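All protein chains of the complex are present and in place, except for one that has been dropped.
The block that comes next holds chain A.
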């Protein structure tokens, strides 16, 4: 049932109806029992009274035989005689009967109460036997009349009820509407809103019961508004960041077109090729960010082999011009991390690209392992200039490009790495090595480490063994 109002109305209607019905049934039964009790008592009283009149000779049974009743029956119309009396001799002769009493014997039994059917009508009969005078007094009630009496009482009770029931239904309906009014108000407020209106609902005058719903809704509105603001900001920033490389490409293209000098033209065309690569990378990174943020992939728990991924990336990423050597420690290939391989690849790719872009020609990039408290750190260390200390806090911001920038950098790599690692439950640590160069660390909490040298092992609680020579420099938390 969709409507709470209808639902409440039906529930209340049924329960109220059931209560009323049981009350009516109870009243019917108890009233009937009470009336029968009273009428039986009256019957008994009447029987005894007639008997005592006979005994005290007030009624001469022998004389009375054959006589008309002394008083004429002047019975008002519409009046049903309720009691019938018969006096029988013990031999079975009808000595006398009250007016309207049937001529047939009311009962064959000797004493007490009984029920008989005479001419299709049921009688309740009380018999008193007077053995001394040889008569039996039978006093009877017609059950049809008795039933009518009971029914009259019940009808008298039920009639007002039937009138009240619709009024009660109306009251219930009205009360439900009143009770649900705060919900209606919220629904009207929500349905009247334009899609852009994410202002919170007024929670001051809402009922206590729906205050949690209103609060949750307001919380949701705030989150959606925040998300929308971030997206708007990001889109604006991304568009802005794309304009500079586009301006560079256009300028170089115009130089190539305008210059008659083949050397200048060739140089401009080469610059364009580099610029296209760089812009392509920027676009790829923007798409990576939106893919991570959308989280629609439904990230898996891996396992990821960080060593194998890093080796694959080292081979895949172009660094030929610089003749770099990228070393991946063998321990990394024995480790398994409960983390989506795509997320790890995104983070590692951007960290490695960063290291490659900042490495001097002929430099070394070392990938190794270190421990930091309970966390296992996958370390990527380069021999570049590092990051100025005052910029360490800012470099993870999107589009931030510090003083030691690489010519091809976009200012997005570290932001992507951090975003991807956060999605996987890891974190990104950055610090400068003592000898210069940047140490980028992927901090993997112990709960995500799936064993060393035991591929696909079940989650281990024991800490990984301390490796003899993980990296040259142990990592400290900032």
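Observations
The rule is short, and it goes like this: a contact is a pair of C-beta atoms (placed from the backbone, for glycine too) under 8 Å apart; a residue touches a chain by one contact, two chains touch by 3 or more; residues count from 1.
In the analysis below, contacts and distances are computed from a predicted model.
Not every chain of the complex appears here, and the one that does not is recorded in UniProt as "Two-component system response regulator QseB", selected from "Carbohydrate ABC transporter ATP-binding protein, CUT1 family", "NADH dehydrogenase subunit M", "Two-component system response regulator QseB" or "Sulfate adenylyltransferase subunit 2". Listed residues A:27, A:255, A:291 or A:312: the one in touch with the omitted chain is A:255.
Checked against the full complex, the candidates A:14, A:246 or A:287 give a single residue touching the omitted chain, namely A:246.
Checked against the full complex, the candidates A:183, A:274, A:392 or A:446 give a single residue touching the omitted chain, namely A:274. Considering the complete assembly, chain A touches the hidden chain via residues 240-241, 243-252, 254-255, 258-259, 264, 267-268, 271, 274-275, 278, 401-403, 405, 407.
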